[in-house]
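As you look at this complex, bear in mind that one protein chain is not there, while each of the others sits in place.
All chains are identified by letter, namely A and B, in their written order; residue positions are counted from 1 within each chain.
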Amino acid sequence: MAQWPNLRPEVASVHAERMDHLFFFLTGVTLFFTFLIFGAIFYFMIKYRRRSETERPPATRDSRILEITWIVIPSLICIVLFFWGARLFFAAFNPPQGAMEIFVVGKQWMWHLQHPEGPREINQLHVPVDVPIVLTMTSEDVIHGFFLPEFRIKRDVVPGRYLSEWFQATKTGTYHLFCTQYCGALHSGMRGTLEVMSPTEYAEWLRDNATAESMTQMGRQLFTRLGCDTCHLADGSGTGPALEGRFGKPVTLASGESRVVDESFVRQAILDPGSLPLPNYRPVMPTFRGQVNEEQILQLIAYIKSLGSSERSQTP
Amino acid sequence: MSERAASDALPLLPDQPAHSASSVLHHQFEDIEQQRDADNFGMWVFLATEMLFFGGVFTGYIIYRTLYYPGFVAGSHGLEANLGAAMTFVLLASSFTMAMAVHAAREGKRGMLVGFLTSTIILGIAFLALKFTEYIHKWHEQLVPGFNFHPALESLRGAPERSVELFMCFYFFMTGLHALHMIIGIGLLAVLAIVAWQGKIPRENYTRVEVSGLYWHFVDIIWIYLFPLLYLIGGRYQ
Partner (left out) sequence: MSTAVAEVPVQSQVHYLNANYGIKSWLFTTDHKRIALLYLGSITLMFFIGGAAAVLMRLHLIEPAGALVQPETYNKLFTMHGVVMLFFFLVPSIPATLGNFLVPMMIGARDLAFPRLNLLSWYVYITGAAFTLYALISGGVDTGWTFYTPLSSHYVTTHVIATAMGVFITGFSSILTGLNFIVTIHKMRAPGLTWKRMQLFLWSIYATSVIFVLATPVIAIALFLLVLERIFHVGIFDPAIGGDPVLFQHLFWFYSHPAVYIMILPGMGVVSELVTCFSRKKPFGYIFIAYSSLAIAMISFFVWGHHMFVSGQSVYAGFIFSALSFAVAIPSAIKVFNWTATLYKGSISYDAPMLYALGFIGLFTMGGLTGLFLASMATDIHLHDTYFVIAHFHYIMVGGAVMAYLGGIHYWWPKITGRLYHDGWARFAAFVIFIGFNLTFFPQYMLGYLGMPRRYAVYPAEFQVLNVMSSAGASILGVGYLIPFVYLLWSIRYGPIAGSNPWQSTGLEWKTPSPPPTENFEVPPVITGEPYGYAEPEHARV
């Protein structure tokens, strides 16, 4: 038996609460002006209804003041709305430092979620409450969208790129996860749940679902299995540069361009090394496109990140 | 236009020869001035749409050139700039002959008009022949994305293969679109030349030649942009 719907989705984060404030303000503005206009129309319709066929109302004079008023007031409202919305948006996409990273790979038609400690989930994500979580997301195939309505956030998940969004749950519970960018036949089935648990429960869950390796360890295994370690020797004497301490630092390419070694850079280096030639190194790194999927790339990135980002190493 | 009642027929202008029915004032216009004005303005509006049409591909080109400059340089150096330069001269010459054709039409000189239109057509065909030659060369070098893209290492010139492939995509899209417009233009001019040869373009109403000229010059200008953007990236003679 279908029940009467809620009018408001649950509020599961501070951002959700703040967005709702803006939403309600907008609702107020909308209802105000809608009723104002409808009201004026009804009032005029009745008060000035045509009483005889030969009626010829006299012309009313235009009013410059009125025009200016109803340009200025809506403009002011719009300015307020713009700044409010822009600031909130900026905060919505700027995670705090030290947020817990979860990796998301969307593919037709399911979500693969990976915790750094190792556990992997499909269409379900367990996270602790009151901890900022940042989701780093990419797609194996088409554009998807990762939507958490109770948190009022979503972002498209685009192949070939890493896009992120973050949230911090304020209440434990089970929440919706929807795919929100049409992605083909079973788009409406690409749904799941977000399970927010207390810290102790979360620790327990991690233990119960522990895998033999963490992401970093899985990444190291891949690094060896794919032969990366034959060229990228730790002492820098190999055909390729040493990767210790490189993550997060800038690097200068052969063209003179400067890039930061972030997730996107590492992904590009793995899939299309020819596009990132380095000075002092021959461009002989083969591409690994087709040999690694997006999840494995994320594991390799986790491993490379773990190779220390605090020590400075010599630039080549 | 069979639904005009006979009594509504507008009078022909006094000195219209009977066989030049197509040069009579069209019924929706008040006078020949208005008709010429409208025809010209119409062609300019059409050219504005063409600018936006090419604009989309040019935008994509600019974005990818910024992202993948080395690949674009490599791809560009693989194009035959000599052929490109020859094509540029041919097109510029054809714009000259086209301008002369418009001049001839304005003067009412039928022979000159037909002659210059034909020269323009011949130069246009020469352009297409050169382009065709270029495409054949690219086929032999196996640089045609989607059909035959297996570039030799020298063709890549040290740039990543996929960036060169992207460049070649743009090369074929942009020059192909341009060539399509050339073919349409040549068809247009051929019809015009035939009509002119039949004597149906009097000096009072040569607007068709004028607007065709506008179209032709526009297609020429597109090439003037395409040539450096595709063929002359990154300098060659260092």
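The criterion applied here is as follows: contacts are C-beta pairs under 8 Å (C-beta built on N, C-alpha and C of every residue); 3 or more make two chains touch, one makes a residue touch a chain.
Since this is a predicted model, take the numbers as computed values, not measurements.
Between the chain not shown and the residues A:S75, A:Q124 or A:T224, the one that touches is A:S75. When the whole complex is considered, the residue among A:A99, A:V158 or A:L226 that touches the unshown chain is A:V158.
Of the listed residues A:T136, A:Q168, A:Q181 or A:Q299, the one in contact with the hidden chain in the full complex is A:Q181. The omitted chain makes contact with just one of the residues A:E17, A:E67 or A:E204: A:E67.
Residue-wise, the contact with the chain that is not shown comes from A:D272, picked out of A:E213, A:D229 or A:D272.
Per the touch definition above, the residue from A:F103, A:F147, A:F223 or A:F288 contacting the chain not shown is A:F147. Residues of subunit A that touch the chain left out of the display are 2-9, 18-19, 22-23, 26, 29-30, 33-34, 37-38, 40-41, 44-45, 48-51, 53, 55-60, 62, 66-67, 70-71, 74-75, 78-79, 81-82, 84-90, 92-93, 108, 141-143, 145, 147, 149-150, 152-156, 158-161, 163, 176, 178-189, 191, 272, 275, 289.
Taking the complete complex into account, residues 1-5, 8, 26-30, 34, 37-38, 41-42, 45-46, 48-50, 52-57, 59-60, 63-64, 67-68, 145-147, 149, 162-163, 165-166, 169-170, 173 of subunit B touch the chain not shown.
Keep in mind that, in the parts below, only the chains that are shown with their structure count from here on.
One finds 46 Å separating the Cα centroids of subunit A and subunit B. Per the touch definition, subunit B reaches subunit A in the complex via residues 68-71, 158-163.
Across the complex, subunit A meets subunit B through its residues 255, 272, 274-275, 277, 283.
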